[in-house]
Structures are given as C-alpha cells and as structure tokens.
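All protein chains but one are shown in place.
Per-chain numbering from 1; labels A, B and C assigned in written order.
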C-alpha cells in the first residue's frame, strides 16, 4: 500500500483527494493535514466522511509527514510547497503539488503573474509538469510533480495536438473558459456566497488570470518554441464564474493554418489521444457539456470548423476537482508508483 | 458474474442502476431496455456513458430478457412490471421492481391510491418489500423484490425503530419531506423545466401522495398492527420539490410516548441500526444535510427532543437515486445473490 | 416627500429597502448607513445601483440621522437599535426596526432565546409589532415599529385567522418552514458559500430557532390568551435552508377542532383577508410556490383538510426580502405616514 499524506486536506481539492484515495485499492491515507482545523475530527469538517474517516486533522509538518508517507499531496495556497520542500523530504517522499509553485519554468514569469518571489527556484528545473497525457514519461521518475491547474488542463489538452501538428495559427488563439464555483476554494469570502454566485455569470481576471502563462508555456512547447529562451505563444484567456459546483468548459478559438481541413483536425486528435483512457473524443460537431464528466477523471473534447470564417472552435470539458485537480494528482501518483494509470480512477460520471 | 437486465434503463433511476453496475465487480449488464429509444446507442442518450457503454437500447421483451439475465431490474412506470411478470420469467430470473406494483400488500389500498386495477394480484403475497435493513432475511429467498420508493425509504428508516419500540405516539406522526428534482423523472413535462423548478420551492400531492400508504403499511408492521386485517397507522405526508438534482430529506414529527427520554431514542436507534453499514446515526442534535450523502448509498439520521412540546423531531437524508432507488436495488441484488451487502456500493459521497 | 434613512443599508434587507424606496413615489433616501463600508460609494457595494444611487455610505450616527430623516429603518444585528434609540431621536423621527429588538413583549423570553440583555426595555411596551394586516390600527400612531421576521410573517399570517376563530387545536401546531439563502444575510461565512448551499437542503435551529417565540406570542394573542401573564401556545417550528436566493414557504399542520369543516376554514380566511391587497387566498387544494411571489409584497396562502387524519395542512409563501422584511417595512411606513398602504409596493412578481 502506498502511504499518502495530504497537506491542505480540508480545501475542496484536498477533500477530493481524500474521496478518491478512499476508493483507491492501493493507497492508505496517513496524514490529514489542515492548518485551519488542527486536532479537529476530519469527519466534522466534511461530514460526507462520517464513519469513513476516523482521523483528526494534523498540522503541516512536512518533515514528519515525509517520514510517514511515500507521497505527499500539497493542496495549499501559492508558495507553501516551495517554502517547505527540501532534500530531506524529497529523499523519502514524492511530492505532488497542486499549487502553482512549480508549474512555470521561468521564475520571471512566475513572479510577474503571481507577484511574489519564488522561494525554491532551485527545484523548478527538476519539477515535472504533471499533465499526464503529455508528460507521462518524464513523470515516471520525477521527485516533484507540478500538478496542472484546472483551467489549464482543459485548455491545453483541447489545443495541444493541433498546435503540435501546426494546424492552427497560434497568434489567434482565444480561450473563453467557464468554471463551477468549487474552483474558488472553500474560503469564507463574500464573492463566493450563494446569493452572490447564484443566478449570475461573470468574467473575472480578464487579461490577468494566472493560468494564462501556464497555458502559453505548454502550448509553446507543443509548438516547438524555445520558451525558456524567450519565445512564446501569446493567447487571450478569459475565465467566467458559473453558478454550479463543478465543471470547467473551455471554448477555444483559432484561425486554421493555410489549407487545413476538418479531416486534418480529426486526424490530429485521433493520433494524439486515440488510445487515451481519460480523453474522450466526441468528434466533429459534437460538443461537450460539463454534466457528462462530473465526478469522473474524463476530459471530453468536441470541435467544429467554421468555413465562413476559417476558424476552429474546439471545446474541452472536465470536472475541475477531478481531472482538474485531485484526479490528475492521483493519476500522477499512479504513474509515479508504476500502477495502471487509471487505478482507482475508473469513476463513472454522475448524472444528473 | 451476475447477468443483469434493466427495463427502463433510460430513466434517471435506470441510468443510475447502469452507473452502479458498471462499477460493481460481480455484475455484467446484458440488456439495456428502453421502449422510447429502441435501437439507439445508449451512450447517445446518456453521454456520460460515452466509451463506457457500447450497446444499443432494446425493447421490453421480458421473456427473452429472462433467458439471458439472472436478475431483471424494472425501472418502469406503474403497472408495467405487473403486466409482464409470469412463471416462466420467474423460473429463470429474479425481479427487482422499482415501481410500486408490488409494494403494497392490500390491493384495495393500491387501487385507491394508484387509481388502477392491479394486473398481477397473485404475485403480491410472495413479493418481498425490499427495505434491506428491515427485511433482509425475507429478501434472501424472494423471487420478486418490491424496491421501496425514495420518500418511503427515508421516512420509514427514520421512524422504524421508534415505532417498533413504542417510543412515539403513532397518531401524531407528520412527515414533511423535501426532494430533489430527479425524483420527478426524465419526462419532458412543463412543471419540470429548469425555469419552473429553479428558484422556487413548492409542496405537491398534499394529503394525496402515493407514498403515504406505503409508509403507513410498513410503520404499521413495525407497530405490530394487523395491517392486512385493517389496522393501520395514519400519517400526514407532505412532499416538496426542491431546486436541486438529488437528495431527499424527511423531517418527521411525533409526540413522545409517556415517559420516553432522549436516551430511549438514542438507544432504540443504536440497537436497530448500530451495525448497519449504510445507516449513519449522527446522534442527538446533529441533523443531516442531503449534500453529505450525494452519490452514495448512505442514509443519515439525526434527531432531537423538544422538551417544551414533548415532541421528537427526527430527520433522515439520502440520495433519492441511490439508496432511494438504484442503490437499494443493487443492495437487494447483493442479498439475493449471496454477496456482501455493500459490494459495489461503498461509494464515498461526492461533495461539493 | 418622506425623508428616509437606512442603518444597515448594505445588508440584503437594507439593500432591498433601497430598491423599494427608489421606486416609491413619496420617499427620498437621505442616509445610506453602513458601518462596514463608511465613505465607500453605495453603487460599488451594490452594482445593481450603478447610476441609480450616487451616494457614499455613512456611519450609524442615529442622532444626526434623526435630524435629517422622518423615518429611520434599522436593518441591523440584534441589539443595535435598542442600544441607540432615545427620546431625542423619537421626537423627530419614526423608527422601523427590522431586527428582533422590539418584537417580543416579554424581556424574559427575549433574553432566553436571544441570550442577551435587552438594552432598552422601557421602549418595549410602546413598540408596535408591525404585522400590517393584523395591527394596522396600532401602527398608525406608533413611534417604534418592530418589523416582523420573515419566517414569522409567513407563519403567523397563514395560521392567524384559524387560531383567532378557534378552528384548530393549538396544542398540535407544527410549522415546517423553508427559506431561500438571502435570509442568512450577506456575511462572509463558510456555511453560506455557494458550494455549501447549492445542491443541498438542511434543517437548522431545530427546536431552538429564535422566530419560535415570536410566532407563539402572536398566535397567543390571536387565541385570546393572556400572554404577558404567562399563557402561551407552544409550537414546533423547524426552518430549512433551500438552494435559492429568495422565498419562504411555511407548511403548517394542526388538528382541526371538533366539528370544523373545510367550509369553516375557507370562511375564516375570507373574513380575515378577503379585502387585503397583499394576501392572496389561493383557496382549498391550491398550494403556493415561492416563485409566484418573488420580488413582490404578496403572501399566497393555500390549504387542504386531510379527512383521514382530521388535520389541516396550510401553506403560506412570500418573498423573504419583501413581505418578509423590506416590503413590510415600507408598508409600515406607508401606514405611519397616512399613505395608501400599497404605495410603491404594487410590484408584479417576477417570473421566471
């Protein structure tokens, strides 16, 4: 049994890791970390876990945790993982970080968008961006996995094959994304109150959202650009808050490269994802809806070509707490420990 | 592997049976019945099943189905199961009926509340009311299981121990229940449109809802009354429609019998349910919320005694599609086939 | 023009007073009080008011406010109004208090349920309980109006005629109420987050909710009891939180008194409310839904008699922010200032 510790187990993403690991046949949770609820029963914070979890919340003593655990999930605010990680920890435990600390390879970009100094820049290079379907091979031997963001997983997976195959004009990429409210976390903030979110939709972080450079970096790699040398695709990314608990939909627009046909698009997706368990290609003209992936680790992708404007419109959908956070983290764990990649993750989407 | 057929697999309850059986280690679905969608791909009707189910919908030829299946789930409108069942079918297959056809032992009561003639009264006697925690022993050898209704499972389980132990005045029972909208089914009816249900709560079927006699009958058995001889507890049952997908909450009121204390209540619940996997006793003063059981087969029960009025207020909560329908049906199947009762049903509640 | 000041104008109830007064032909708002947002533009706190309100939020200096205003609405936490009111203020301004400070005539009851000492007990006697349809005549000349709570308005209006006419057994009254989330206020509290409220229903304050004694007191008056002398009806009142913004539904149960018929019930409602503008009698067998009153000052009432159990089930529905708070406050203002009672309140319910 893999021994797993979770720092930040009482946030929504952390709690989802708990849900998934409880149903995982090869894992045991040995540490329910939660700075806010130390010594309280986990099942009193998340009463869905009543009689399923009989543990108290622990603090975030990562050194002690590393001794007990084979893998540590950090579902924590920006900066925490970077401030705690060290060789001692890494010598005994793998780290799967759900924050953005190790997602960006360029610290200048990190510091510009996150407006903070990076506290462990020396670990950036070795950290592997844990987008499983793309970086599977590198993940296998990593010590630190930078688990991708929810918006970014959706956006990158939707566009990756097309950028890689040069089928779209990368100067014209626009991603208009919509997210359920669990993505905003469990903090008691006025904008996340029921009456503020319900019966409304709003854009936020327009032209400034932190997932933008993460998407740009990965798509730049797909395009073969020398990203660390300064080359980069630039996109527009606009997130919106939707009155629902879970789900992300990314509607992506780009001009087709010269001469590209719908068949080229279909072929590109098929080559890249045809044998992926967690990516479901709906095909041309069939578009995803977040309800069809809820509770599961699937990403559904559909697309069309608008011949009037010569643009591709491609949509990806996933559950932001599963494939967009905890599910992908567990998928990374499976890869790290040599398990079948979908172990414990063959969750059938819940509908309605 | 148990071979299972589902008649009515494209309703919400039927689709939930599909979801549960796909994750059940000992079952194989051999028949996706759906009168409305014959010959259509199941995964086009329920796109959450894309790449998980690669079957077409079949008609409701129960005789042919019985040859192929060890167990038949009928998630169909009232009357259908009764009109189809016969010895030939029963000789080769168990039937778990999610409709009300075999729930009531008295045909006069059935016909009064359902306003239809019963088409198979000769099977009523042998059919076992599939409330697993109460009728487990009888279920084991039954041929026909009458799977309880969603409101009734919640209501009966919440009050059963107290009635059995004579702790409450059965003349004073009032059940005020609230249900998510999936209980109304997938029919295209105006009152179930999003804009009609959203941002509103309403009572319906006040003093006339068909689950009333089902609750009365089972509580009468608990009280030791000669129900078939005409004795019966009479209750008030008022369902309400809540703008959410899943979940039932039953708020139950009754006067305490003379001298009964809170400790008596606690003891009664503990004796009856202390070792039940699917019933979680939250205890005195802690009340259930439907979100804590969503997606799972749990029933959560909490209660208090109001000393000012000498009344008990007890609440039960469950997921209407799981423990209130498909989950209990699978639990019944597990009992019928000698499996551990929670096989395939150890689903951790999904939150948020 | 009546000059109105609002203390607590940035809570949901206070903001609803703003909405109503902006559409009221005889009123001008002269003071947007908000302790939390002093000196901030009101329209930045409530952006629906952009270009409609061009004022900054002021503190809660009630003395200065009283000089400027003819009427002061206090939409504030318990205790604030009682701590500020004095003769100087009352000599120049009417007070309509939306908190519970002056709703209960017995300070012992107030202190037991609210667990605080009353700071202005000498004003309790003269304060008038502002349930307009019941206390209209007393309201006219009051200096302090205790504006009723949202649950209580619904509950009392639904049962008042029947209790007054002796048609129900007052020992058997049970009120099971359901409320939208705006009733919980605009405070940034975890239980009110979107993901905590959405897709769930829960009871709260079971047997302990503070609106209980308010309902009991008013129904005791209706029954002709010597409430202040210690006589009181005792009821069970159970509130539930519903995932919607607005609306309250109270489902009320009681045994009929001997010999009472449905015609008696109908007659009682008709006599008491037949000419009331804001009370709509749906009649026997037709039940209210909160969506039909949203945004308006209406109370809809429907009922039935269950002859099997000899119980009445009566339901009332209103918009908790309008008739349950701001609308009734404005209705009280209209009475106080000799206007037509529905001035500025002939709002057509918004649906969907």
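Things to note:
Going forward, contacts are C-beta pairs under 8 Å (C-beta built on N, C-alpha and C of every residue); 3 or more make two chains touch, one makes a residue touch a chain.
Predicted, not measured: the structure shown is a model, and the values here were computed from it.
Within the whole complex, the absent chain has one touching residue among A:21, A:315, A:330 or A:347, and that is A:315. When the omitted chain is restored, the residue from A:60, A:101 or A:196 that touches it is A:196. Considering A:103, A:118, A:210 or A:246, the position touching the chain not shown turns out to be A:246 (whole complex). Residues touching the missing chain, restricted to chain A, are 172, 174, 176, 178, 180, 195-196, 198-204, 206-207, 234-236, 238, 240, 242-247, 249, 251, 253, 287-291, 294, 304-306, 308-309, 311, 313, 315, 352 (touch as defined at the top).
In the full complex, the hidden chain is touched by chain B at residues 12, 181-182, 186, 188-190, 192-199, 243-245.
Residues 12, 15, 19, 22-23, 46-52, 182, 199, 245-246, 280, 282, 289, 291-296, 300, 346-352 of chain C touch the missing chain (whole complex, contact as defined above).
Criterion: only the chains that are shown with their structure count from here on.
The rotation relating chain A to chain C, fitted on Cα atoms, amounts to 180°, rounded to the nearest 5.
Chain A and chain B have CA centres that are 37 Å apart. Between chain B and chain C the centroid-to-centroid distance comes to 39 Å (mean Cα coordinates, whole Å). Within chain B, contacts with two or more other chains are made by residues 199, 245-246, 289, 291, 294, 352.
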